[in-house]
Structure formats: structure tokens, C-alpha cells
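Just below is one structure, and these are the notes that go with it.
Only one protein chain is missing; all other protein chains are in place.
Naming follows writing order (A and B), and every chain is counted from residue 1.
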Amino acid sequence: MKINNLDALRKSMADSLKVDCEVYRGIDGDQTLRIPSAELKRVVSFLVDQMDCRHLSTITAQQRVEDPDQIEVIYHFWHGISFSIMTMVSEELPRLPEIVSILPGADFYEREVAEMFGIEFVGREETPPLLLPDDWDQGPPFIRNEDHRE
Amino acid sequence: MNKISIPIGPQHPLLKEPLSMQIDISGEKVLGGSLRLGYVHRGIERLAEQRTYVQNVHLIERICGICSHIHTTTFCHAVERLLEIDVPQRAYYIRAMMCELERVHSHLLWLGIIAKHVGLDTIFMHTWHDRELALDIMEELSGGRVSHATNQIGGVRFDLTDHQEAMIRTTITDLSLRVNNLLDVIKNEPALQARTRGVAKVSPEMIHQYCVVGPVARASGVDVDFRRDDPLPPYDQLDFNVITHNDGDAWARTVIRAEEARESLILCERILNEMPDGPVHVRAPRRVPEGEVVIRSEAPRGELFYYLRSDGSDKPARLKIRTPTLAALSLLPKQLSSIQVADIPVVMAGIDLCIACADR
Partner (left out) sequence: MFKELLRKTYQWAQKKSLWVIHFNTGGCNGCDIEILDLLTPRYDIERLGIVAEASPRHADVLLCTGPVSRQAKTGLWQIYSQMPSPKWVVAVGSCSCTGGVFKGSDTILGGIEKILPVDVFIPGCPCRPEAIINGLLKLQERISVNEDK
């Protein structure tokens, strides 16, 4: 089933999954649905099993300066159109359900987000470091409490 | 038989770039493997937040030496989308021509490497010698063989003179003859076929599960090419063939890249013929308005993904890059569990590793 229309997708997710999601129109070239983080696994299962949407481009995480207590995690998909699933976790207790059991290709992306932002993916055995050196001792490099730019 | 673990890397004649692998074998059979990346991690995404957009074009070109141009092209497209400026069409065509030449030189480079791993050093010497012709064109236009500094925000840095256009046409004709000859040779070369046919088959189901992209996916029959599916200008106005094969083995991955190189040279000629006149650059403001953008393009190894967020200043707030090799590397441990020890070089070369891209 092709996804042509984000509003239709949102409606079918609300009807079959009873997941309430809002549309975020901030990203140019992409259509984004914002969902609660607890529903992530159900939504990705729905996309993979019901909509046959299996191409995950990557997982982006970022911490906005205007909202430093939250970490925004965006799952970018491609299915004829570019669309994303966006969710938020708190910086104090950053936990998200894993989706490696549904999409094995998400493994490297989850590991990178885990080591760069300190996010714990619940349900995985372990997230060994992917890119940072073995002797890295400074904590997640992207987490900052003040603006670090010169 | 007992299981033995062999470490490969970070320095190994098999590897051009540092990568550490543990391969478990029992006799001649490979049981599986794991890999450790991070030897080439330079923290590009963090460095990009500390530099202005103009400085970042210089930095991003050096993520990878082989596919430097497509990185800057995608980045410049992202910034130009946020700036909402109209880049001249001629600049887009020059960018596309350099992209295709880069695809040709990358595939020829890779063909030489796989021939070398199989033991056919002559093919390695011939392909790398022919590859120099593509580098000659890029040097004639930009002054650089590997890093060209072609792109700037708002267009490209140079225009084509008539003399250069004539030189490009002659060189492309010469190179096309050589690539066609190469294709004939590898299709009739029994040693290469014996080493690669039937080795490490990847099914379309595995491609979808591991979200693999590029020639590896097309060699297993998955028809995806972001030049056609999500085109950046001028690819929406250009006509070209997307090549797929159904076998999914190392042989399909070899021959698909040679055929793509041939197709790219035909596309280069078409780009030259259809290139409109006009300026090649438009002035771009230093500060980029607030916004977020997602751009996908087709690098020689597959889908290149950029997410850029701007906060209104002259430095990016967040730049996220996903390179195609990272997706292919997640498939590697699975591919290793079905082969013999002697096939390890062929499988590793078949993915066309670019660890510098994967690690960033």
C-alpha cells in the first residue's frame, strides 16, 4: 500500500491503532508525524507490516537550544515520498523502545544515537559503541547544557 | 572442527581504510563475524556546528575522498532550499556532470580493487589507468583531481569554455570505448566469474530488512535509484536508464557497476548537449533563515541523506548525514556467515566499502 497522503496515513493510524498523532510541517522536503514515544514500536510495526514501508533512511536525534530538557528523535522513512516519525524523550530519563526486532537495519542507527545522546533503547541486549573511540570518557558528546558554539 | 577467531585490521592489505573485524571460522567455512567502526570518526557533525555554512562546504568535501562532490552537492542543495534562492540551471547541469564523472571514477576504482583481490592485477592496472581520464576532465575544469571545490552555495565556482567542452567530449568518447572494452573483458573472463558467481547471494528480503541501498540493492533486483525517485535538479529533466540485475551474488554486484559506469558516460554526453546557457552562480546571503530540510541524493554507493536545521544564524544548528556504506555494513556480518574463507575478499570488496563515509 503506497503512502500518498500524510493525512490519510494519520487517519488510518488513528482508526486502527488508536494512536493520536499530529502533523509537523516544519521540515521542507519531508512530511512528519509527531507521536508519543511509548507508541513508537506499535507505529513502526504498523508501517512495516500493514503499509509495507520498510526503508528507514536513518534516525536523527537533536537537542534544541530553546528546549534543552527534551531530546527530539526523528525516524526518517522513504516510501515513494519522504516522511518521518518524530518523538520526544526527556533529557533526564532518555528511553525509547527498540525497533531492531522489526527492522534489523535500524541497528547501527540506534547504536549511534545511543552513544551520541545517551539514549537507552529498551528491549535491546546491548548497544556497543559504534563510532566513538574505546577510551572516550566524556559522556554523550552531543548533550550540552549551554550553547557551546564559539 | 574447532572455531577460530581471526582479527582483521585495522591495518591489513585487504583494507584501504582502517576497520577492525573479528571473523569466526571453522576449517574453510566462515561462521560469522563482527566489526568495529570508529577508526575514521572525526566528528564531522559536531565540527559542522562550529563552522559557518561557507566553511562547511570545505569541510564536507573532505568527509570522503572518493565521493567528495556528491556530499557538497547535497549540502549546497539543502542550504539553497532554506535560503529559497534560484540557482541558475547551468550550475545544476555542471554539478550533475561532475556527479556522473565521479560515479564513473568511483566504479572504475572499485572494479580495479575487486580484480586485484581476485588476483587479476592486469585488470587493476588497466582500470586505474582508464580512471585517470575521468580525473583529467575534473582537473581540467576545477584544478583538482580528488577534491574539486566545484560547489559553492548559490551555484558552482567555474564555467565551461568551448575548448574545455571539446576536450571533455573527446575524452568521454575515448573513455566510453575503454569502459565498453572492459565490460567485454569481465563478461568473458572465466577466473573472475568463477570467483564471484553464486558467492554471497543477497535476497531482496534481506535488502529490505537491512535497508540497504545503491548498487548492492539494485544487484538483487530492488529497483531504487534516487536520481529518478527523488530527483534533485537537473535529474528531473534528464533521461537515463536505471540498471538492475536479479542474481544478487557478487557477480551481479560486479557487472552492475561496470554497466552503471557506461550509462553514466552516456548521461554525461547528454548533460553536455542539453546544458543551457546562462550564469553559473547567484549571490547567497551569509545568514540562513530558520528552517529544517531533508535532502536525498544518489551517491556512487547509494542513497545519501542529509538533514539540516538552521536557527537563523550563519552556522548550522544541526547537520545529520547518513552515508550509504553504513547501511551496507550492517549487512556484512550476515553475508559472511554463508561463505568460504577464500571468498572473504570478494564479499568485502563487493560492498564497495568507504569507511571514511560511514564513520564521518
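Following the convention adopted for this analysis, a residue touches a chain if its C-beta (ideal position, glycine included) is under 8 Å from a C-beta of that chain, and two chains touch if they have at least 3 such contacts.
What you see is a predicted model, and the numbers here were worked out from it, not measured in a lab.
Residue in contact with the omitted chain (choice from B:Lys3, B:Lys29 or B:His58): B:His58.
Interface note: of B:Val54, B:Met125, B:Leu177 or B:Ala342, the residue touching the hidden chain in the full complex is B:Met125.
Although one chain is not shown, part of chain A still touches it, namely residues 132-136, 138, 141.
Taking the whole complex into account, chain B touches the unshown chain at residues 10-11, 13, 16-18, 38-43, 46-47, 50, 58-59, 62-66, 68, 109, 125, 128-129, 132, 145-147, 354, 356.
Methods note: only the chains that are shown with their structure count from here on.
Chain A and chain B have Cα centroids separated by 26 Å. Put simply, chain A touches chain B in their complex at residues 26-30, 54-58, 60, 62, 64-65, 74, 76, 78, 80, 82, 84, 103-109, 129-133, 141-142, 149-150.
Contact residues of chain B toward chain A in the complex are 37-38, 41, 43, 46, 49-50, 81-82, 208-213, 224, 229-230, 291-296, 303, 305, 307, 309, 311, 315, 317-318, 320, 322, 326-327, 329-330, 359-360.
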